[in-house]
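Take a look at the structure below.
All protein chains but one are shown in place.
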Amino acid sequence: MKIGMIGLGKMGMNLVSNLLEHKHEVVAFDMNPDSVSHAAGKGAVPANSLEQLVASLEPPRVIWAMVPAGGPLHSVVTTLTPLLEQGDIVIDGGNSHYKDSLALAEQLSEKGIHFFDVGTSGGVEGAEHGACFMIGGDETAFRHIEPLFRDLAVENGYLYAGKSGSGHFLKMVHNGIEYGMMQAIAEGFEVLDKSPFEFDFEQVARVWSNGSVIRSWLMELAQNAFSKDPKLESIRGVMHSSGEGKWTVETALDLQASAPVIAMSLFMRYRSLDSDAFHGKVVAALRNEFGGHAVESAK
Amino acid sequence: MKIGMIGLGKMGMNLVSNLLEHKHEVVAFDMNPDSVSHAAGKGAVPANSLEQLVASLEPPRVIWAMVPAGGPLHSVVTTLTPLLEQGDIVIDGGNSHYKDSLALAEQLSEKGIHFFDVGTSGGVEGAEHGACFMIGGDETAFRHIEPLFRDLAVENGYLYAGKSGSGHFLKMVHNGIEYGMMQAIAEGFEVLDKSPFEFDFEQVARVWSNGSVIRSWLMELAQNAFSKDPKLESIRGVMHSSGEGKWTVETALDLQASAPVIAMSLFMRYRSLDSDAFHGKVVAALRNEFGGHAVESAK
Amino acid sequence: MKIGMIGLGKMGMNLVSNLLEHKHEVVAFDMNPDSVSHAAGKGAVPANSLEQLVASLEPPRVIWAMVPAGGPLHSVVTTLTPLLEQGDIVIDGGNSHYKDSLALAEQLSEKGIHFFDVGTSGGVEGAEHGACFMIGGDETAFRHIEPLFRDLAVENGYLYAGKSGSGHFLKMVHNGIEYGMMQAIAEGFEVLDKSPFEFDFEQVARVWSNGSVIRSWLMELAQNAFSKDPKLESIRGVMHSSGEGKWTVETALDLQASAPVIAMSLFMRYRSLDSDAFHGKVVAALRNEFGGHAVESAK
Partner (left out) sequence: MKIGMIGLGKMGMNLVSNLLEHKHEVVAFDMNPDSVSHAAGKGAVPANSLEQLVASLEPPRVIWAMVPAGGPLHSVVTTLTPLLEQGDIVIDGGNSHYKDSLALAEQLSEKGIHFFDVGTSGGVEGAEHGACFMIGGDETAFRHIEPLFRDLAVENGYLYAGKSGSGHFLKMVHNGIEYGMMQAIAEGFEVLDKSPFEFDFEQVARVWSNGSVIRSWLMELAQNAFSKDPKLESIRGVMHSSGEGKWTVETALDLQASAPVIAMSLFMRYRSLDSDAFHGKVVAALRNEFGGHAVESAK
């Protein structure tokens, strides 16, 4: 199949490699010409603009956008829309909010263009060697692009999830689960770290990765991380986040669903951003007020 | 009434003042002779030893121990036991674990000595000007010492809670609730602190202390604290704890009672003790492994 | 002062009584004519429409809306706007989202009308006998209506919090704290309820309301509740919520502020809405899968 790829960052570039590996033709565009050259070096047809990318494809065109959610994606779609025709297909493989995907799908459907919201999981390596895809959009049109997913995904690694929005909704919840799993694993190692025993964390992660109930890719990644830095002394425990965990909690709030573990995972991330938390000052001050308990002075 | 007071720290000394104020006779002992002199200066009869304290009282003796739980209390009771007679009364006004109180009560009952586990709340000022007491022990013997509590407590501020252990059990749970309330208040101010508005926290605590649903002594204390240091810039947000919150969570675990808010209040205190949490390093390392997300390096 | 009151529900009607008690003139309107008659019986001037209400007031008019947030409030303000003049004052005393208040303030400011977002706390009784008010809006215009708050509030019970939005922001956070405090108190009683002791909950709430660190209006209300139904056997533990707690959590998420206790209080409310939670089924099924642990069958 011939496919246009917009956005050649870590994920997009690896998808290009994966597609070329599976003998698809790829027309590649990115704002950064170096990235376009790099893709061309791998065998993709370079495009210097969205116009050129569209012109290099035949209807019904299949265009995959792998760009940051929000502004960049919307601007790409806005530019694309007048260039496309009825029956063309736009795939958003990024981490967009499912409500934005719903809105884009509706907007494009007015011109007869199919929009697919595709959640992509598996990390950077997965993009190259086989990832996991959750796909929302029109079912008939999906059958047309299904061969792409069959090639890009690991075995059994893609799902047509349902109507528009369902792909990114699944990816959002996937990330919420990911937050909870990571925090659970991390708390376990924190207990080990504070224990009276002398554990070799790499070995612990290794044995837990083989045959145990908690075996998982994340545990294998923990083994990798500990193999490079046995006590993670070189890094700080600051936990950034990129939005999907927050969306999961917000969605749980809207749906009145209990999600204490996912929420707590997120709040511990936020807590880690403050070297000293204001709520801690308030509690310390209150203890001092009623019980005369000493406070620690700042600097 | 004549009463022996053992332990003349912040709480014990203020109870002595409160008792003397109410025309009780107090025989006072502490390991620190300066404290004994200080109590004598207020009008107490000084005692240089537990033996002398016991000798200065007439049966049935009433002895109030206001000493740290654990070792110190047990050592005091062990020394006292052979000096006391059937019908004498020992009051533990400290923050002992209710199971220790149960054990002490049983041990002393073998000699016919009454033991009361008394939870004391209200802070250092309450000890002097009127506190809150939760009392466990023999009901008949309680009637003998009830006048003490009528004088030491604020109006309606004491409760005969039931058999041995119930006083310290109530105090333990009281402190668990206290942890939750303090954390709730502190989180509220953290949200204000991070908000786009410029709130005057002293004024906020003041208005919330008058007429609102959340008016409470803790909110008044917050007002005091902010009046001295409007943004609490002089203190660090390290939240120490002295055991009762932990006991409440452990008891909830044993009773299979849901106590998420009390538990979370405690875990946030533990979190504040670490400048950099190991679980944070693990999560940061995992994010790096699968998504190539940058980690912050530890200098 | 002469003031128009729109909305004569539990809160609005009690504010009318409170205003009349303090010798203010009140023009009262509600969709329900019976409520208008009832207010008239107390001494208010009845209005049969918003037009009549506006016509009964002299510029600069002061109009207090005590109607549900969202649709009703917006519809009231939309109807009022063309009837009002520059310098008139509209007060929203309901539980509106602070962002809606910001938008309304901006919208009305285009016509020179002052809008105040006023968070009201203290419950239904507070509205009649003295409440707590958190007020956002133009400071100069505030001085004009300050006498109203001096009369309606308990002593020290109102605060000019700052620019538009700050009043409802404070009220939102107040309610978040309220959620946390209530859950903390409730967890304490749950531990007591499952304990091996036989506590008299009314007496416990009574003693904790007098002299303790956790004394608070909520604890006094707990005493009231237990006095009517010692074990609350007549009611189900279903905890509804009306939005402000959720907004507080959402705002904490937006501000990246840690609010685990407030969030957990809310999630326990949501949990209580389900007689059987789906997440419980999943965990039970997983335990069965790996360990052969028995599941309980759903009839």
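As written, the chain order gives the labels A, B and C, with residue 1 at the start of each chain.
Basically, a contact is a pair of C-beta atoms (placed from the backbone, for glycine too) under 8 Å apart; a residue touches a chain by one contact, two chains touch by 3 or more.
Since this is a predicted model, take the numbers as computed values, not measurements.
Taking the complete complex into account, A:188 is the one of A:12, A:93 or A:188 that touches the chain left out. Screening B:26, B:65, B:135 or B:266 against the full complex identifies B:266 as the residue touching the chain left out. Listed for chain A, the residues touching the missing chain in the whole complex are 121-123, 126, 130-134, 153-159, 161-163, 165-166, 169-170, 173-174, 176-181, 183-185, 187-188, 190-195, 197-199, 203-204, 206-219, 248, 251-252, 255-262, 264-265, 267-268. Interface with the hidden chain, as seen from chain B, comprises residues 213, 246, 249-250, 252-253, 256-260, 263-264, 266-268, 270-271, 273-274, 277, 279, 290.
Hidden from this view is one chain, which touches chain C at 10, 123-124, 182-183, 185-187, 189-190, 193-194, 217-218, 221-222, 224-225, 229, 232-240, 242, 260, 264, 268-269, 271-272, 275-293, 295-298.
Following the convention adopted for this analysis, only the chains that are shown with their structure count from here on.
A summary of chain positions shows that the Cα centroid lying nearest the centre of all protein Cα atoms is that of chain C.
Chain C is reached from chain A by a rotation of 180°, derived from superposing Cα atoms (nearest 5).
Relative to chain A, the chain whose mean Cα position lies farthest away is B.
A separation of 33 Å divides the Cα centre of chain B from that of chain C. Once the centre of each chain is set as its mean CA position, chain A and chain B turn out to be 48 Å apart.
The set of chain C residues that touch two or more partner chains comprises 213, 252, 256-260, 264, 267-268.
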